[in-house]
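The structure appears right after this line, and notes come after that.
For this view, one protein chain was removed and the others were kept in their places.
Per-chain residue numbering starts at 1, and chain names A, B and C are given in the order in which the chains are listed.
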Amino acid sequence: MDLDLRRADYSLSDDQEALQAAFETFFERECPATRVRSAEPFGFDEELWQRLAGMRAVAMGVPESGGGDGAGLEELILVAEEVGRRVAPVPVIEAVVAARLLAAVPAGADTLDAVLRGSVIPTIALHAGGGDQLVPGGSVARAAIALVGDDLVLAERDRPPEQVANQGHAPIAWWDLGGSDVERRTLATGREGRDLFEQAGREWRILTSAALIGMSRAVLDLGVQHARDRVAFGAPIGTFQAVSHSLVDVAMSVDTGRRLVRKATWYQQHEPGVHRHLVPMAYFYAQEAAVEATTVAVHVLGGVGFTVESDAQLYFRRAKGWTLVAGDPQRELGALADQLFGPAQVVGA
Amino acid sequence: MDLDLRRADYSLSDDQEALQAAFETFFERECPATRVRSAEPFGFDEELWQRLAGMRAVAMGVPESGGGDGAGLEELILVAEEVGRRVAPVPVIEAVVAARLLAAVPAGADTLDAVLRGSVIPTIALHAGGGDQLVPGGSVARAAIALVGDDLVLAERDRPPEQVANQGHAPIAWWDLGGSDVERRTLATGREGRDLFEQAGREWRILTSAALIGMSRAVLDLGVQHARDRVAFGAPIGTFQAVSHSLVDVAMSVDTGRRLVRKATWYQQHEPGVHRHLVPMAYFYAQEAAVEATTVAVHVLGGVGFTVESDAQLYFRRAKGWTLVAGDPQRELGALADQLFGPAQVVGA
Amino acid sequence: MDFSIIELDDETARFRDEVREFCKRYITAEVLDAEYRDGNGFDLELHMALGERGWILPTWAKEDGGAGLTGLKASILALELEAHHAPSITKGTTTLVLPAVMRWGTDELKAEVVPGVARGDIRFCLGYTEPDSGSDVAAARTRAFRDGDEWVIDGQKMFTTGAQNCQYSFLLTRTNPDAAKHKGLTMFLCPLDHAEIQAIRTLGGERTNMVFYDGVRIPDRYRLGPVDQGWMVLLGPLNAEHAMADSAPPVTLDSPGGMYGISAVFALEAAVAWAATPGPDGRRPIDDPLVRHRLARHALDVEMATIATGPAGRIISSEVAIRVGADLIDMVGPRGLLPRGEKGTVEDGWIEHSHRFAQGTATYGGTTDVFRNIIAERVLGLPRSAPPTKSPS
Partner (left out) sequence: MDFSIIELDDETARFRDEVREFCKRYITAEVLDAEYRDGNGFDLELHMALGERGWILPTWAKEDGGAGLTGLKASILALELEAHHAPSITKGTTTLVLPAVMRWGTDELKAEVVPGVARGDIRFCLGYTEPDSGSDVAAARTRAFRDGDEWVIDGQKMFTTGAQNCQYSFLLTRTNPDAAKHKGLTMFLCPLDHAEIQAIRTLGGERTNMVFYDGVRIPDRYRLGPVDQGWMVLLGPLNAEHAMADSAPPVTLDSPGGMYGISAVFALEAAVAWAATPGPDGRRPIDDPLVRHRLARHALDVEMATIATGPAGRIISSEVAIRVGADLIDMVGPRGLLPRGEKGTVEDGWIEHSHRFAQGTATYGGTTDVFRNIIAERVLGLPRSAPPTKSPS
């Protein structure tokens, strides 16, 4: 064993803490659960989106050369965690990732301008290939970036396709990338196109991981509060280890998962060629943690947790609803394995 | 859905209950933990083996035409559960399975006679193929049945090879089926040989499943007793759900696992062509349950459970020790899938 | 041990055909769509048609409103209804309560309700749970005050599933707040005419209710059992619901069983059907080693959910449904999120629904935690894990 000696500093800088606090305050004020609920079933709140633009939530992630504020992933995960914590009905993760992609290619400049002006919401079609696919943010976006064949393509529509009803009440829609109602423009080709697309997918996963940690943390808070208040058999239910230890497991996942996300983020931002397994690892862990956290919360809240009046179920629906658009999460372990162990050697049948 | 209407009767007949009681009494008297301990590290107690012959433990499973008592698997699992419950240091499962196989082919008659007279302990080499393999009971057996190529072969040695030290203190040994110190005789060939070998493997799995249920039940009893007696923080530790609920999970696995084993046994005995997935299913479940049960018991017993003086660790070692000789248990799920879903269609790389 | 095929004699085979015909006729696509949409757990036409044939109380004598069925036929009926996804919650609560009515009700009360139960036009729901008491059933605070020959009920019940379909609630009330927790309770079969029912929707798509009893007056004949001894009256149905008896049916359709296992059975069947169908690339998911491995594991879990009995069956079937549902929806990927009826939905949305539905099963009729306590105390003989019980304040 002869590995590099590295720092292991998971803390935030003062600036980062200020940024986090600003978005925490923003979402706490602007996005209570009532707002999430009233945005159902479409999963989009136009007014919140406008106010978020005022916070430069998308612009901040765009390089200064592209007209943005040049924030890195380290900052963007702080925003994403707050988005997840309030399950805010805005496709900010997709828009940031797409905007950063647009900024990376000259051909994206016009659309990027429109994005920064607020006239277009961009998104990313997560699955390589030219056919019909469910696109996150796809029911509110007019521009989707996709990998079709070897080309990184910008697909634009006059207006977004209709939302598809879904478990997470997310603004997803079928986009037929080869359809006649779509205008396509090539942004980059070959290796460059594939690399940019892959990078965007990794950024989407990182930011979604952070959002999932935020979700988990929020339902943990709900569960802990209930476990303190609710009395059964003469004692608060938090005195029963069946309850308290499940909540402890969630708390451990939140804290440790957040550390993993930060580590993955740092490498992706500063040494993207190193430890590439950390991104699928963080994403897989965070989605698993969110499913567990929301399941535990619904259970700890008992019958009440299972009613549609409960905030816990808002989160439960989105734990799958915000991730499955990228496909079966177990496949992330395959990506992880390829990075850690090298690709599998094909074995004859 | 248009399936057969079937009985679902998991109970024992009066005769079966009497048989179970007889072996329970026998092992309780003849095989206390001290006996298991003193048979370590070789994993074989010659005297116990002789007394077990007096109970006709091997002979009972041989058809009457072969000089045995003609008992079926339904009865043999009752014996196997008691073997597992006392982790008895005798290779009775291997010997019964091998003896039944010998009885199924004319060429096995002489060796079967020697087995029934008590002069030879037979066993089965679980892995198809002619090379070196670890054979359960292989350090006390002089005859091992194996599938070499398409031939069902009886491999005999003047004396058993030396035992290999192993986690379960089981009497396992390397057998080189192609070695010069082995005399080989063909018992059956082609389809017949393969089918007999497969059936023997299924019988071994069924009986081992029952033994694993017995193990789990025994450590559950240890854990429950300790949870009642041991006081911490002013109360018996069984009052803490972290303890009691883990024990409950084990209890559920024991009861439900036993039902599964009985169901699989019944089909294997009475309608071996139907529901063939039940055998790998029962085996996989039972081994997983035993690992969980022994892990929980060691944990519930705390520091004491982790000392070699603890009976719990005798079981812990054998949960893996008695099963891994058959290979990675996860592979059983593959067998299960092939039976339930049909074989996988080969997909080009 | 006996898992052999039950050979049906001609008459029984005809009976099975008759049941299947019945199911096809009454459990239509419209009924299933309505059930999916409204989560009623009940279809009036189906229920009345069952009553017409004596099939609500199938083993009861014909003269008592039943059909005089043998145990075998009754099992066939139950299994076919289940296999055809018959909405059954209200039928279940009604027949769960009926034994207590038979045991404790006055002749007058029985005459009032029993024939209607058999016919189908009288139905019962369970009135135990309150906003502040769930698994801790005996902590109920709904008050019943005696006023001459009548009782006045004041309080609020929660999760009275099926109340909108029922005429009576099997109602747990506190008649003596000064007595020990389990000693001051009285049970009623309370008519619902004057109660206010308010719908609650669940994550699983089911409808349940809050029921408000605001000075509801009922005659004393609706009392079940002695005053202040309601706990004894309640225990029968409660234990039946807690599956404390060995609940394995004597026969079983050779597949589904278990309390909540059925939901996992259907979801697994849907997933296997999906996996055996070639995708756009021409490959069947089931030929993928990982999909195959996971389905095999789930098949094992679902098998355990269906063969487990008693409280273990209740726990295992619920937890398997949760675990399996969560992975099946993953396996299917994006389309797994789409509900019944959407473009691109998989296998009629069974998997999507099952993932949500499963969550509630760990709470219905007492949480899985409470059931583990029951096993710990009653089966393993461990000391009580709950802190000393205090009366609700």
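Criterion: a contact is a pair of C-beta atoms (placed from the backbone, for glycine too) under 8 Å apart; a residue touches a chain by one contact, two chains touch by 3 or more.
Since the structure is predicted, the reported quantities are computational estimates derived from the model, not experimental observations.
Every shown chain touched by the omitted chain in the complete complex is listed here: A, B, C. For the options A:R85, A:H277 or A:H299, the residue in contact with the chain missing from this view is A:H277. When the missing chain is restored to the complex, the residue among A:S139, A:S216, A:Q241 or A:T323 that touches it is A:Q241.
Between the chain not shown and the residues B:V164, B:V182 or B:V274, the one that touches is B:V164.
Counting the whole complex, the residues of chain B in touch with the unshown chain are 131, 133-134, 164-168, 170, 172, 174, 231-235, 239-240, 242-243, 291, 295, 298-299, 302-303, 305-310, 313, 316-317, 320-321, 324-330, 334.
Residues 1, 3-12, 74, 224, 227-228, 235-236, 238-241, 244-245, 247-249, 251-252, 255-256, 259-260, 262-263, 265-267, 270, 277, 281, 284-285, 330, 333-334, 336-337, 340-341, 344-347 are the ones on chain A that touch the missing chain.
Although one chain is not drawn, its touching partners on chain C can still be listed: residues 289-290, 293, 387.
We adopt the following convention: only the chains that are shown with their structure count from here on.
When chain centres are defined as mean Cα coordinates, B lies farthest from chain A. Counting contacting C-beta pairs between every two chains, the top pair is B-C. Chain A and chain B have CA centres that are 49 Å apart. Centres computed as Cα averages put chain B at a distance of 40 Å from chain C. Residues of chain B in contact with two or more other chains: 240-241, 245, 346. Residue positions 369, 372, 385 of chain C each touch two or more of the other chains.
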